[in-house]
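Removed: one protein chain of the complex. Kept in place: all other protein chains.
When the chains are written out, they are named A, B and C in that same order, and each has its own residue count from 1.
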Amino acid sequence: MWIEIETPMLANELKKSFLASLWFMFLTFPIMVIRVNTVEKIIQWRWANLFFVGIGSFILSALWRYLIRRKEQGIHRTEVDGIARVTLSQRLLGDRRFTIPALIITTIAALVFPFVFSIYQTNIMITALIYVMLGLGLNIVVGLAGLLDLGYVAFYAVGAYSYALLNYHFGLGFWTVLGIGGGLAAMFGIILGFPVLRLRGDYLAIVTLGFGEIIRLILENWNAFSFGPSGIANIPRPGLFGIDLDIEQATIYVYFLMIAMTLFTIFVVNRLQNSRIGRAWIALREDEVACQSMGIDKRKTKLMAFALGATWAGFAGVVFAAKTTFINPASFTIWESINVLCVVVLGGMGSIVGVIVGAFILILLPEYLRFLSEYRMLAFGTVLVMMMVFRPGGIVETVRRTYQYKETDH
Amino acid sequence: MDYFFELFLGGLTRGSIYALIALGYTMVYGIVQLINFAHGEIYMIGAFTALIVISVLTMLGWNQIAILLIAAGAAVVYSSAYGYTMEKIAYKPLRQAPRLSALISAIGMSLFLQNYVLLAQTSDFLPFPALIPDFEFMEPIAHIIGSPELVILITTTIVMVLLTFLIKFTKIGKAMRATAQDRDMAQLVGVDVNRVISVTFIIGSATAAIGGVLIASHIGQINFYIGFIAGIKAFVAAVLGGIGSIPGAVLGSLVLGWTESFFTGYISSDYEDVFAFVFLVLILIFRPAGILGRSTSEKV
Amino acid sequence: MDMEPILNVKQLTMNFGGLRALDNVDLDVHQGEIVALIGPNGAGKTTFFNCITGIYDPSGGDVLISAPKKGKTQRINGLKPNRVTEKGLARTFQNIRLFHNMTVLENVMIGCHCRMKAGILGAVFRGVSTRREEKAVVQKSYSILEKIGLEKYVNDFAKNLPYGAQRRLEIARAMATDPFMLLLDEPAAGMNPHETQDLDALIIRIRENEGISILLIEHDMKLVMSLSDRIFVMDYGKKIAQGTPAEIRKNPAVIKAYLGEEIDA
Partner (left out) sequence: MKNRLGQFLIVAVVFAFMAAGTAMAADTIKLGVAGPHSGDLASYGIPTIKAAELVVKDINAKGGVLGRQVELLVEDDVCKPEVATNTATKLVSEGVHVVLGHICSGATKAALGIYKDSNIPVMSPSATNPALTQSGDYPNFFRTIASDDAQARLEVDFALDVLKLKKIAVLHDKGDYGKGLAEFAKAFLEKDPRAEVVFYEGITPGAVDYSAVVQKIKKSGAEAVIFGGYHPEASKIVTQMRKKRMDTIFISDDGVKDDTFIKVAQKYAEGVYATGPKDVSSNPMAIAANEAHKKAYGADPGAFYLNAYSAAIALLNAIEQAGSTDYAAVTNALRTKDVETPLGKIRFDDRGDAIGVGFSMYQVKDGAYVELK
């Protein structure tokens, strides 16, 4: 809808935009206009930038205020009506006329994808699917149980290194290690879970962040164990009954493997979410004290969330190692944890569809934003802020399940 | 014993460097309950602004001391302006939103600012001139503690005392404490919460800028990424001391500095950071709210 | 008739640092009773609840329970809240603590948690027994909502309920844990007279129909006097009186505590 702006208001708007643009010109002046090179002792003046900043911020500030007003009006309307606003995404997801064709199209697209598009596209899609898995796993911890985990990448690393190392030392195959990797990650989840049982919110965040860093630093320093920063190369791709696959076939194989595993993840996570355990997680997120007083074992529930969340990262790690065929600690930095967290929050915490959408946007967008080249991360940061400001609940907000409670009419 | 003493001093310097950044971090957290992930970037912008001003003025052939003062002033003004603007854009619209959303917004801001400086300036390390001269009277002990270290120590102490004074005894400080306790209630009794939060960000950013200039001048080089690394360490230090507590931030920073220094000195620097994090976890197991943090058991 | 009290609190003491919030408080509740705990603000009533339900670990004294049908007396202080709930004591909260972003039905289903068995494998494979259990829990929760009169909200988010309904939902949630005794912390706070009346009837119904005994903290004296079989009065962490509503009404210590010293002077 368009908001009517009257003439005195328009003048006011222009004035506000003008002031904003002046402010940003002041703000960006030293860094945008002057470029110093203290090595060569050169100073470059780029006055044109000041002009661009001025024009840009004038337009953006007007747009910004318009969007904020729209958002506030939306909230206001909800309050007046007293009815929770049903978002478009929720409506679509609840409508079978939409979901069934959408599912069919997605299935067909997924099936023909590797045959239609190049191996490069398929490879990116595999990465995106790995992130779907990671996102769904982290969603258990953050989205459902409400435990802010900034060290999720540790479990991913556990999975990846268990495949690389077990294969290197004992020649264990992909399928064997897939189970072991998931199990080991779950174990690490519990190891992390114990000391943080008592911690809340931001304390939890920093400890988990530390845990992630500890794992990475150990992998980096303990050469005898992990081959240190130079990493492990020549990790075999997953085998298919001993058939030798060339790179293209192997990629397609991994792609379908990943599709199957993603479906499996969605299936399991969905079931967990709508079970006794899933409800306990959500209750834990909503109110820890009340949750305990309703007879839920806080420790057990938290540990289960950490373990089950970590398991998926373990699986994803094994696939990652098998797909990349080379791993080193540089792939498991805190930015990776942040990336997965962004997948969850951007997509919509607690929502499976949201996480899937979030993963595709976050992984595919930068890949297809390659034309932006060096402006890529700048754009990414901007998108994160904008998303949160204008849609703090994420792209797809959760729909709570409704139960069939009337067996017989009463 | 000499060795111990030198490690002690090294840890003290390192700790007070962390403290200069952690102070602003903890202050913003205490009042807004937001992990301001981009605080490190404000520190970095302060350092860059100072470097730019210094380069320009040096080229114009100004007097050394005038340059120092103007550069520090510009860094403070610009960092505060960035902090203020950042709050208005990325955090204010999210006051009522889930806290995780605000955290993601902060991460987005951090990424944006890093890349903004990277693109507008350079990805390379730039030499940063030593602003603090080697004092005459420090000469006999210069091999143990240098003049820049001394200045950092003194500045950290002053900033800590000033912040404590500000929060405990001034009118705005009272408003800050009220806002920290209960934002809605503070608003009801006539505290201009928006203004209080803006002022908090401005002061927090100003301390980051002072830190940026001093530390950059001590280390001698900067690039766009220094803020992130320093920010994480300062965050750890603030949590260690009890996030939200001003003396806690300093104590946490010093403890972290000493921990790292002694661990490196007596064991190995290979696992320095691992140890720092393990130490943090241990402290938090026994004191879940940090060393000086009051564990606010929720009212049931 | 079982003569042993189902809840027997002896000399319960709780210290917070130097502050003694509870000082040798005794209290007992018998099967089928409605007992009220009253006292001025800050008397230590909620602390008393917290000590019984495991949220605090009391500094001294005993909390003994004897579930009506099992008959054995157990000491429960120091147990975690969830263990206390499993033993059959369920509570509500003074400051409403519902699971706001869950539906009304789910809130009640959470109450059933500790009476359910399904684990991870059950959740994933959703076998016959799990499905049967889920179905039973949904039915049970729905019937509790009907009893409390909240069935029209069943699929609404808890946070969207009117205030009075939220209070009642807390009671429904607590009932879902199959307690032999309910501890209600100011259930009528913030309710209008009409809602309070309904609450009065509801509490009576719970006792009559479900056989659940009630211990409640309440400031609404009209409600307390009409509902309670017995009343305990606390002030400054000490029990200052106990007796039937008629006795309490006349007790000088109680009058003093409520009206302050100046009346005497």
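The definition used in the following text is that contacts are C-beta pairs under 8 Å (C-beta built on N, C-alpha and C of every residue); 3 or more make two chains touch, one makes a residue touch a chain.
If you're wondering where the values come from, they're calculated on a predicted model, not measured in any experiment.
Put simply, the missing chain touches A, B once the whole complex is considered.
Residue in contact with the omitted chain (choice from A:D202, A:E220, A:E288 or A:E397): A:E220. Although one chain is not drawn, the whole complex shows that of A:A11, A:I55, A:L103 or A:V116 it is A:V116 that touches it. Chain B meets the missing chain through residues 3, 6-7, 9-11, 13-14, 17-18, 118, 123-125, 127, 142-144, 146, 215, 218-221, 223-226, 229-230, 233, 260-262, 264-265, 268-270, 272-273. Where chain A meets the omitted chain, the residues involved are 38-39, 104, 108, 112, 115-120, 122-124, 127, 220-221, 223, 228-231, 233-234, 246-247, 251, 320, 323-328, 330-331, 367, 370, 373-374, 376-377.
One rule holds for everything that comes next: only the chains that are shown with their structure count from here on.
Set side by side, A-B and A-C show the greater C-beta contact count at A-B.
Taking the mean of each chain's C-alpha atoms, the chain whose centre lies closest to the overall C-alpha mean is A. As a whole-number value, the distance joining the C-alpha centres of chain B and chain C reads 48 Å.
Rounded to a whole number, the gap between the C-alpha centres of chain A and chain C is 42 angstrom.
Within chain A, contacts with two or more other chains are made by residues 289. Along chain B, residues 300 each make contact with two or more other chains. Contact residues on chain C toward chain A in their complex (touch as defined above): 53-55, 80-82, 85-86, 90-91, 93, 97-103, 105-106, 109-111, 113-116, 118-120, 122-124, 126, 130, 133-135, 138-139, 141-142, 146, 154-155, 157, 160, 173-174, 177.
The part of chain A that touches chain B in the complex is made up of residues 23-24, 26-28, 30-32, 34-39, 41, 43, 49, 64, 68, 71, 142, 148, 195-196, 198-203, 205-207, 209-211, 213-214, 217-218, 221, 289, 334, 338, 341-342, 345-346, 349, 374-375, 377-378, 380-385, 387-389, 392-393.
The touching residues of chain B, counted against chain A in their complex, run 29, 35, 45, 48-49, 51-53, 55-56, 59, 74, 78, 81-82, 85, 89-90, 93-94, 97-105, 107-122, 124, 126-129, 232, 235-236, 239, 243, 270-271, 273-274, 277-278, 280-281, 284-285, 288-290, 298, 300.
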